[in-house]
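My structure is below; once you've seen it, I'll send some questions.
All protein chains but one are shown at their positions in the complex.
Up next is subunit A:
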Amino acid sequence: MSDVPMNPPADKKTDEKSSTEETKKATPKPPPPPAVEIKANIGLIERAVNDIEPRFTHRVLRSLTALRKRINYDVLREAVEQKWPGNSSQVKAGLLAWLPPASSPSGGDMDVDKSADAKGSDSKAEPVPEAEIYFRLLLIHHMHTSPDTYRKSIELANDTVEKIQVLNRRSMDPIAAKVWFALERSYELGGELADARPLFLAAQRTAALRNDDDTLASLINRLLRNYLHYSLFDLADKLVSKTTFPASASNAQLARYHYSLGRIKAVQLNYTAAHTHLQQAIRRAPAAKVAPGFYQAVHKLSVVVELLMGDIPERSTFRHPVLERPLEAYFDIVKAVRSGSLEDFQNTLARHAETLKADKTYTLILRLRQNVIKTGIRRLSLSYARIALRDICMKLHLDSEEDAEYIVGKAIRDGVIDATIVHEQGWMVCNHQRDAYGPEVADVFGKRIGYCLELHNQSVKAMRYPLNAHRKELTAAENARERERELARDIQEGDFDGDEDGPGGHIGDAF
């Protein structure tokens, strides 16, 4: 069930991000009342639609998770009333139908309504459809808070998705992506995640055809999560091979995608690929304190994959304040693998079985058995020049000497140790003196350099420049030139005998 807790924290990260941004922008410390915030958000969305600048919509969506905890039906109704002041609007009727009937309105509410009416008459045009969908999104999220409305939230989400499909507006894509997420959550809370699959698949196809990257990224992640939830790794793998994940997807989506890929690859024994993906997921994931759930889930898997690759994870990972407690079980496993004692390993496994099963890493860890044996043999081969098979058998707690011989033979063939077995005497002779400076060193070096360069290039690409910022400089330069020209004219008019295109011309050129 490791994916389930991943989502709420993964979401939390976006909201925290936005809150840090808010503080950066020096907005007042206590957040504005939800109704005001919704109004401001709708304004931003409208601006985004009119200016074709999706950045504003993204900003609104970043505050979604923080906002959704503070809203209730009354706030929503109030906001709807403000936005659609008249009674004629069909959209308004449609929205209000999803809200439960109003509880007796208090005096305070009436006041707000009045002022809202006054403001409402200012905006003449009908609000953009994006605003309606945004309201619906908030409503779906609010319905998730109580089990009684799960069913209703599924209906609303389906209805909303249909509306989006019909409207087919590119400016709606970022919001649509969030609606899909809400839809998945609705189905999950309703306990019928599998039923949502055909819906996602159809929508994924449409999104791909419309080049709707935001929705596409969100939907691919929805599908992968859906498959992994039911352990359908085959299907998930096929989905990955048949789709291309949009490169422009947000970091949050990319982190999830890499995590899913990491899981798939780990199950398929492709540990190197799994490790790369998990590293990416860790890098893309928000700071540990912000989204602890996701951070822990990725690290758990990453530790297991590292062990399966034959590496020992760094000690500092287990001392991280966010990871220390949840990764306790994994730390014990690492210790057992490091010591190379099968008995230790089995005991630790039995002790933490429940935790590991809950994390869905149990079967992966079962595969570590052979790594434990290999580590044990490697340790022995390093410390002994010659050792009897019977002693190996006893030290590693193997079942019989015969087994030990086969196992050592396999270890030699797999290149774990460099040794020979002398069958007649029943011992293993180790050959040492390995040349440590072979071509593999260059390979490892090359890989690391490649990683650093890639990181540098990615960061350069990720830099954003404010739009039209260069205009300001241009006008400044223009002004300066103007001043120079005036100066030159003054000098000329003042009967200044000298070079015709005096200093003014030169300085002007300098610009």
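Observations on the structure shown:
As a convention for this text, a residue touches a chain if its C-beta (ideal position, glycine included) is under 8 Å from a C-beta of that chain, and two chains touch if they have at least 3 such contacts; residues count from 1.
One rule holds for everything that comes next: contacts and distances are computed from a predicted model.
Going by its UniProt record, the hidden chain of the complex is named "PCI domain-containing protein" among "Coatomer protein complex, gamma sub-unit", "GPI transamidase component PIG-S", "Multifunctional methyltransferase subunit TRM112-like protein" or "PCI domain-containing protein". For the chain missing from the display, the contacting residue among A:Thr206, A:Asn251, A:Asn270 or A:Gln346 is A:Asn270, taking the whole complex into account. Contact with the chain that does not appear here is found for just one residue of A:Leu223, A:Ile373, A:Ile387 or A:Ala488, A:Ile373. When the full complex is taken into account, the listed residue touching the unshown chain is A:Gly438, out of A:Pro321, A:Gly438 or A:Gly494. Annotation: of A:Ala202, A:Ala353, A:Leu382 or A:Ala477, A:Ala353 touches the absent chain (contact as defined above).
Contact with the chain that does not appear here is found for just one residue of A:Leu232, A:Ile312 or A:Ala388, A:Leu232. The chain not displayed touches subunit A at residues 230-234, 237, 267-270, 353, 357, 362-363, 366-367, 369-370, 373, 399-400, 402-403, 405-413, 419-424, 438-439, 442, 446, 449, 453, 456-457.
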